[in-house]
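This is the structure I want to talk about, given as structure tokens.
Shown here: the complex without one of its protein chains, the others still in place.
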């Protein structure tokens, strides 16, 4: 039943999400010994104005995309 | 204090969400022995391109709506 | 793919969780038009010392069990 | 590593989120004895039609903004 | 309806959680313009062996408590 949830800033393409889902599912199946069908990956896009580190919103800082 | 959180693909109407909130609140109140006022239901709409099973995004497969 | 997550204070029995899972799954299947197999219910037990309303931990108040 | 997650109805400004992130980070650093850099605050805007108390969607009730 | 969720490593006392709940509730009430009764704070203790940064479990590194 592994459910994997990935919060990231917006900007990743559907192709990147598809590749992440594929590679992470493989890792979970191989390392945690489960089946692909039982493994779910859910993405959540978090806008930079909804995310802060050290008390500063990411939208307020000229930081590189990570 | 029960907090119920429901992740579904988009497409449900407000009427369906209202009906789900009502029926699930009743179930929680009756079975878990709490009060309606203490019971919260939160919906989260997950786009199909943000959800994968077996490493394949739901947006990539011609599967029926579930 | 509905994933239902229920946070409650500890104290419910496995029988109550089983009954909740059954009734809520039925509601989701019937109202949101999905299948039982695609519907997951996950319980999370939240200790009263980890939960506050109005800034007061539930473990600190002589309130009735809800 | 504290990760703080705040679910609220939409309508708060970026300035309010920035102020909340700053004050909450200060509180976590001072009370939980961690560092600002290790403290993250994430906001999630929950539409009123996706939130119910006592089985009634917030979008259906003429309640004051809270 | 603000729901605040705080994930931290174990080790904080009930007194620290009570103080955090009080201060954060005050901040949310004052800055987001809601009521104390509508504001919930939930703590989740995450064991160090269940948390990694840069691919290394926190339980494996001799890092200071944060």
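We just call them A, B, C, D and E in the order they show up, numbering each chain from 1.
The rule we apply is simple: contacts are C-beta pairs under 8 Å (C-beta built on N, C-alpha and C of every residue); 3 or more make two chains touch, one makes a residue touch a chain.
Just so you know, these numbers come straight off a predicted model, no measurement behind them.
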(request) Please identify which of the visible chains the hidden chain touches across the whole complex. (result) A, C, D, E
(request) Taking the full complex into account, find the residue in E:16, E:35 or E:52 that is in contact with the omitted chain. (result) E:52
(message) Which parts of chain D face the unshown chain closely enough to count as touching?
(response) 1, 3, 40
(message) Applying the definition given at the start, please give the residues of chain C touching the unseen chain.
(response) 14, 17-18, 21-22, 24-26, 36-37, 39-45
(request) State which residues belonging to chain A touch the missing partner chain. (result) 1-9, 12, 16, 19-20, 23-24, 27-28, 31-35, 38, 46, 51, 53, 58, 65-66
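Rule of thumb we're sticking to: only the chains that are shown with their structure count from here on.
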(message) For the interfaces A-C and B-D, which has the higher count of C-beta pairs in contact?
(response) B-D
(request) Find the geometric centre of each of chain A and chain D from their Cα atoms only, then give the gap between the two centres in Å, rounded to an integer. (result) 21
(request) Give, as an integer number of Å, the spacing between the C-alpha centres of chain E and chain D. (result) 13
(message) At least two partner chains per residue is the criterion; list those residues in chain D.
(response) 7, 24, 46, 51, 53
(message) Once the touch criterion is applied, which pairs of chains come out as touching?
(response) A-B, A-C, A-D, B-C, B-D, B-E, C-E, D-E
